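As structure tokens, the structure follows; a few thoughts come after it.
Incomplete set of chains, arranged as in the complex.
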Amino acid sequence: MRLTFKPSLDPAAYRYVHHLRTRFAETDAMGIIHHGNYPAYLEEARAAMLRDAGFPYEEVRAGEDGIDFAVLELYVRHRRPLRFDDLVAVHVVVADLTRTTFQVGYLLTVADETRATAVTVHGAVDARGRPARMPSFLGALLGAGA
Amino acid sequence: MRLTFKPSLDPAAYRYVHHLRTRFAETDAMGIIHHGNYPAYLEEARAAMLRDAGFPYEEVRAGEDGIDFAVLELYVRHRRPLRFDDLVAVHVVVADLTRTTFQVGYLLTVADETRATAVTVHGAVDARGRPARMPSFLGALLGAGA
């Protein structure tokens, strides 16, 4: 288990916030958002953070070094359920960058109320799925920012 | 973090095995099964284990005490990707039962090769989403079995 980052419950500890609205298609027969949708929410927030920082994921993928950020580990803690039509703030921060991996921490809130926290661990891989050099721009995304 | 169970890489450490075939709809543009599909695979294997043990999830949900097993925490470690049309063996074991939670460990293999391990932490909730008494049959599912 490479996962080491402890996601804070304080939004100020995150660099970026992405807003999304839950879909009815994402609900389940318990009347809540099914937990299987959270990885896609986290990924959407990561992509938005990269785009906002000037590194659109499609350019990173299509670039000379054509890399993907493989998901090595995923951890989600559900504190209170999300429901249909919730406007979710996904707070995001990059952390624990090593030569071969980096971690991303997440705090999901609705109307400033905590719903979930999460961490993903990523490695850089080339177009054939082999480990690749970590792009230097990740260093610029570390920490809670200005 | 209530997650304590360490999933073994040895299939013999699991009580039950469920087989599923990956769908093309579950692939992504990296040509592998998107990590967001794993929670549904784990859940499908849990439901199959309960059905096989004589406690179909629909009966548990519809019973006098009408309970659901809320997912409190989820951890997945991706060791090698799954691909389209893979026939996946999902090995499952119930573990670390307490008065309010239980954990489920998973080992995903394809042709006896490890692909991923995972753990989910669950609590019993009633029809209104409030914590409920843990059903006694869970005790019978603990450990790797006969």
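So that you can tell them apart, the chains are marked A and B in the order they are listed, and the count of residues begins at 1 in each.
Just so it is clear, contacts are C-beta pairs under 8 Å (C-beta built on N, C-alpha and C of every residue); 3 or more make two chains touch, one makes a residue touch a chain.
Keep in mind the model is a prediction, meaning the values are calculated, not measured.
Peer 1: Number of identical chains in the whole complex, 2 of which are shown?
Peer 2: 4
Assume only the chains that are shown with their structure count from here on.
Peer 1: Counting only Cα atoms for the centres, state how far chain A is from chain B in Å.
Peer 2: 23
Peer 1: Within the complex, which stretch of chain B touches chain A?
Peer 2: Residues 1, 3, 30, 32, 35-40, 43, 68, 70-78, 81, 129 of chain B touch chain A in their complex.
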